[in-house]
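In this view, the complex is presented without one of its protein chains, the others remaining in place.
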Amino acid sequence: MPHIEFASVVNALILGLSIASIWLIAAIGLTIIYGTVGVINMAHGEFIMLGAYTSYMLQSVFGLPFLLCIPASFIVVAAIGVVIERGLIRYLYNRPLDTLLATWGVSLVLMQGVRILFGSDPKYVAVPEIFQSNVEFGFVNLSVLRIFIFGVTATVVAGTVYLFYRTRFGMQVRAVMQNKEMAASFGIDADRVYMTTFAIGAGLAGMAGCLFGVLAIVLPTMGTSYVVQAFLVVVVGGGTLVGSVAASGLTGELQSIFAMVSNDTFARFLLYVLIVVFLRFRPRGLFAVAKARR
Amino acid sequence: MTQNLYHNKTAQWMVYAVFFMCLFAVPTIVSDGFLLNQFATYGVYAMLALSISLCWGFGGILNLGQGIAFGLAAYGMAMTMQMQSQDASNPLPPFMANNSLDHLPFFWEPFWSTGFGIVLALLVPTLFYVIFGSLMFRARVSGPFIAIMTLAMLSALYTLILDMQPYTNGVNGISPPAALQIFGTEIDPYSTKAYWTVVALLLLTTVASKLLTQSKFGLIVQSLRGDPERVRFLGYDVAFYETVIYTVSGLIAAIAGCLWVMLVQYVSPAQLDVNFSITMVIWAGIGGRLSLLGAILGALMIQGGQSYLGDQFLNTWLLLLGGFFILVVRFLPRGLAGLLEKVLGMMAGRQRRGPDPIAPPRIVGAPAK
Partner (left out) sequence: MGVLEIHNLHKSFGGTHVINDFSLDVTELTLCCLVGPNGAGKTTTMDLITGRQKPSSGKIVLRNDDITGLGEHEIAQRGIGRKFQVPAVFRELSVRQNFEVSYSREVNPFRNMFRRQPAGFKAQLDEVATLTGLKDRLDVEAGVLSHGETQWLEIGMVVMQNPAILLLDEPVAGMTESEIEKTIVFLNQLKKNHTLIVVEHDMSFVREIADVVTVMHMGSFLAQGKLSEIESNPKVREVYLGEPEI
């Protein structure tokens, strides 16, 4: 029955897009932080988790509507990001492996801190009725929530691209990325650029957390389940925004197609193995620049 | 040539000797089987910390996926021990029957033989490291990217083992019903025999690692930690060296995996959990990644501390551990062993300061303790 085959392929492709948008929004903050500051932020998953808890708190304690929780968790987690950057990360900029480890320490502290404060039982973020329904496009059935997440991701990507390529701040960021000393001699405060970028990256993770809080349950350990995928998106993409968009699209679709012929976990295994093989041939990712040495 | 005591090779070997004599003497004081078993598992953790120190401390390869070797070997050992309890009339481990398998899967067959099973338990992870390592290192994947790739690989294996429920019993894992039978005797996990087996293998792997770091090979590995490209231009095949040190470290972790199952008669995907592998890095990081003994002591202190604080303080303990780890990374990148190095260096410096107004340049010898 070729018609059904076709339908299931289209279904898988659309589901792949949805997976891609989830991975992308999880990875975009990480991409910005890695691409600009060069920090592999192992606490990224916990930033996501903090975003989810922020939304939960704002909603259940202050009764904030869900749509307002999204920007609110951005702000709260961005503020936490600033504290961590000022208090720790900025001392480690020249030691990439150490930042990786230190941020893992941060992740442990955040996870345990939340566990002590909120306990290990799951929390839920409620969403407006409309998000709980499904829509049908011909033979494709999609939940409104997933479409909404796709929309948010697209907006965030557009906003980030605008910020980094069309504004004065973005120009400063790119100047600092290319040559810190040179940028400094033109009066650009690299320290400030790093701090702001880190805050934006953290904030975006918080925002992703708000969405994931609806998609799944809110737990102190929830960050871990997103962080590996987010890292792979960054690695495959090579640390650029365009790279991450392409990488999440590619991996999301592959995951969805593999899952169609096997199951979710095996699909993930296959995907990870493929990524390792891919990196054998493009160790610096899809879009990367080679470094010069004199 | 005056040397700081920390870098004195004779002093280092003496500290090793004293440390291992203490370990071997433990059963003369402790007779409680349960406690001995617990100490022996610390020995296994120490071996893992040793393997991390070798790979990360000396080779600069931050391996966040050491659970791959540990876990694969642990599964191999558990399969071996499980098959010791099966026979021709009853070839299927109970969990397989519960998962409605009607015959033993082909990859379980070799584990009928204890010797062959243990060889496989060590060989499979080692081969995995050779293949995965040469893929990564030939591609010149470096620095933090290695950390992420090892992490991703670990996470992939974790999901795979979790998913293959009928063959691995999924999340419940495998619990061989009886103690390991080997060379015609049974190794009761709560006996001094089991304890001594672990300490003897820890001694063996530590001495081998120590000799390795003191060899020319060790020197080359330490150079490529600083600047792999420079080493390449000296004529060495850097990827080959990286693969070798990565694999040696994996083999040690695999030995640890076998011993662990021997001691606890249990394995589950938790042994391949990302957090466990990162914990190994924390042991080595806090103890001192550039010191084999420092890493070992790091594992003993942290795991010891964790179990004596008890479960009700576990969350607070992990919080403090995270905080302490951050401080170590920030202020003591060479860990507690590095602190000792500094203190001994200052003491040596003070003794010499009399006639010499300018502080003498720092002397380095073997970087390990």
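Which chain is which? They are A and B, in the order written, and residues in each are numbered from 1.
Going forward, a contact is a pair of C-beta atoms (placed from the backbone, for glycine too) under 8 Å apart; a residue touches a chain by one contact, two chains touch by 3 or more.
Keep in mind the model is a prediction, meaning the values are calculated, not measured.
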item: Residue among B:20, B:190 or B:217 touching the omitted chain; value: B:217
item: Touching the absent chain when the full complex is considered, from B:180, B:202 or B:238; value: B:238
item: Touch list for subunit B against the chain that is not drawn; value: 1, 212, 214-217, 219-220, 222-223, 225-227, 229-238, 240-241, 244, 361-365, 367
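Keep in mind that, in the parts below, only the chains that are shown with their structure count from here on.
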item: Distance from subunit B to subunit A - Cα centre to Cα centre, in angstrom; value: 32
item: Touching residues (chain side subunit B, partner subunit A) in the complex; value: 60, 62, 132, 135-136, 138-145, 147-149, 151-153, 155-157, 159-160, 162-163, 229, 274-275, 278, 281, 285, 315-316, 318-319, 321-323, 325-326, 329-330, 333
item: Footprint of subunit B on subunit A - complex, ascending; value: 40, 88, 91-92, 95-98, 100-102, 104-109, 112-113, 115-116, 224, 228, 231-232, 235, 263, 265-266, 268-269, 272-273, 275-277, 279-281, 283, 293
